[in-house]
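First, the structure itself, so that you have it in front of you.
All protein chains of the complex are present and in place, except for one that has been dropped.
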Amino acid sequence: MDNRNVLGALFMLPAAAILLTFLTYPLGLGVWLGFTDAKIGRGGEWIGFENYEWLWDDSVFRLSIFNTFLYTVVASIVKFALGLWLALLLNRHLPFKSFLRAIVLLPFIVPTVLSAIAFWWIYDAQFSVLSWTLMKLGLIDEYINFLGEPNLARASTITANVWRGVPFVAICLLAGLQTISPALYEAAAIDGATPWQKFRNITLPMLSPIIAVVMTFSVLFTFTDFQLIWVLTRGGPINATHLMATLSFQRAIPGGALGEGAAIAISMIPFLLAAILFSYFGLQRRKWQQGGSDK
Amino acid sequence: MATVKLKQVRKSFGNTEVVHGVDVSIDDAEFVVLVGPSGCGKSTLLRMIAGLEEITEGEIYIGDSLVNKIAPKERDIAMVFQNYALYPHMTVFENMAFSMKLAGCSKQEQRERVDEATRILGLGDYLERYPRQLSGGQRQRVAMGRAIVRKPQVFLFDEPLSNLDAKLRVQMRTEIRELHQRLKTTSVYVTHDQIEAMTMADKIVVMNKGNVEQVGSPLDLYDHPANQFVAGFIGSPAMNFLKGVLVTVSAGRAVKFATDRILPAPASAEPDGREVILGVRPEQLLINTLASGESPSTKPGSDEATARQSSVDFESGVEAKVVVIEPTGADTQILCKLAGNDVVVVTRERHTFRPGDLIRLNVQDGNTCLFDPMSGGRL
Partner (left out) sequence: MATQASETEQREGMHFLESVPRRWVTVYIPLILFLFFLLFPFYWMGLTAFKPNAELLATDGNPFWVMAPTLDHFKKLFVDTSYPTWLWNTIIVSVAATFVSLATSVFAAYAIERLRFKGAHQLGVAIFLAYLVPPSILFIPLATMVFQLGMFDSRLALIFTYPTFLIPFCTWLLMGYFRSIPFELEECAIIDGATRWQILTRIVLPLAIPGLISAGIFAFTLSWNEFIYALTFVSASENKTVPVGVITELVEGDVYHWGSLMAGALVGSLPVAIMYSFFVEYYVAGMTGAVKE
């Protein structure tokens, strides 16, 4: 039906216009910028792979790649473990379940920057309430420099990221858990399964499609994180917490080197594609989900 | 000995009691059916036997052991669920072998036991398939196979056939019965379908609103129902209930209806004038072909007709008006209006009645019942 195609095109027009203009084109532009030596204030000239060559020799850039991976891998694993645990807890017969579910999501709802400020305060080298408590308990002698010491800073930012991300993982996995029929657990109980065996043989396999989707999003957002690091450490101390996104910003805007910043940002793409493809295969409908009709 | 004994078993959810003091005794190798309408507590009772629900009060014994606080896996039972509860991510083989895998049995042993069950149930071609790729009947067989492999003391069935279409249900009924005859395992079967109960059970437990109404063999319940509920629940089409008053006539006891019609009643110690409900099964109503061609000039309620009735031995029968005729091929069901009551008659003969025709009905000598209108108990 011609009519349908015309109408379809018409309906798609606004969305397509916005996305093509402000997403697809900039993506291409960004790639191009990476091949130039553009600076703020003046246009750029084509310099080929110079930016990338220079970056490859830049120890800070290499460090940022390492940091990004460390940050993403550790935070994602912890988020998955804690999120799954929380989801299992929330799936039980509890009083005030919907209220609990609602407040559990709060860290995810509240603007990241604003909750990061709270963490900034909690991690303050002089006034941290954490240090105060630990001192009072006699566990430490002096206030901890959460954000001033490289490895501590990494741990602190990862913790803040986990704090923010666990609710998302937990609530999504909870939704998945609720699709598993209780009769399956009852049948397993009769078959003689212990709680661990139930988890391993029923919960995990049946949850794996949702796990694949949730963790893909989680990894994606963690890898490209900017806000949390920028607020807490600006990438320091000594670039120990610089992610590729924050380094890109720093070089481009305060630093003024647009071309170089663009090159850093664009180099995130291969890793992102790898992560997406990896999860895509996890997303494939398993054999046991295919085929057949109901009843 | 795989016996199951329930002693004064009660179940409450919060403050609401749903099972009120049930006593049932199930013998070794017996096939017992718990039957009743939706919400009567039969499934809850089964789940308590299985260990899936807490037993609020009372005791349940499987064999000689008190199982109240024992986990399902220690009770040596196997259950077939209404929705089959097959593990969707495992093949048919893995589904059936799951309990053995959990117990740490060798692959060899798993193979052997599953093969045995497969042979009995005819699942040989499906072992590598996933539940989603099977039809309803096949899934049901896999669920049973999973239970058979366990070699339990007691089989529990929770309405396993209610998700199948009618034809398949009839076929599976017979298969389950054959399975029981072959394996001779004690079985407790829950259903809301009284036909399943009648055809499959050694013993039927009729339940209503958390109480046991009657326990007995199928024919026992059919011929001698303890109360109106059981009488109306067992048998299809259901027994006819006609409200009236006990009277005595020359030929014996009878029940007189509002329009002065009377039908014979069984012998009873109750006095004349007592309000009763007469229970007559559809096949116990006979169509009196001798009188059915009678002229319409005989108006109901006229002194002549009443006099004729009360003085003879009911041969001429009672007049009824045909409302709907339903021929099923094997028999004919006729819905009539008799003395103000809706009545169903079942007969093996073919008739050419039309809606609105007047026919005369007799009651066959035999097991009609009298019930008390208040309590529903049999008189």
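Labels for the chains are A and B, by order of writing; each one numbers its residues from 1.
Definition applied: contacts are C-beta pairs under 8 Å (C-beta built on N, C-alpha and C of every residue); 3 or more make two chains touch, one makes a residue touch a chain.
These numbers were taken from a predicted model, which means no experiment stands behind them.
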item: Residue in contact with the excluded chain [from A:35, A:71, A:146 or A:168]; value: A:168
item: Listed residues B:71, B:103, B:258 or B:324, member touching the removed chain; value: B:71
item: Touching residue (missing chain; options A:47, A:73, A:105 or A:180); value: A:105
item: Contact residue for the chain not shown (choose from A:61, A:80, A:146 or A:249); value: A:249
item: Identified contact with the non-displayed chain, of A:51, A:76 or A:115; value: A:115
item: Subunit A residues that touch the omitted chain in the full complex; value: 4-5, 7-9, 11-12, 14-16, 18-19, 22-23, 25-27, 29-30, 33, 38, 82, 85-86, 89-90, 92-94, 98, 100-107, 109-115, 117-122, 124, 127, 129, 132, 163, 166-168, 171-172, 175-176, 182, 186, 189, 210, 213-214, 217, 220-221, 223-227, 230-231, 245, 248-249, 252-253, 258, 261-262, 265-266, 268-269, 272, 276
item: Where the missing chain touches subunit B, by residue; value: 13, 18, 37-39, 41-44, 47, 51-54, 69, 71-72, 82, 158-159, 162-164, 190, 192
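Please note the rule applied: only the chains that are shown with their structure count from here on.
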item: Parts of subunit B lying in touch with subunit A, wherever the complex brings them together; value: 50-52, 71-73, 77-79, 81, 83, 85, 87-90, 98-99, 102-103, 130-136, 146, 150, 163
item: Touch list for subunit A against partner subunit B, complex; value: 181, 183-184, 186-193, 197, 201-202, 205-206, 286-292, 295
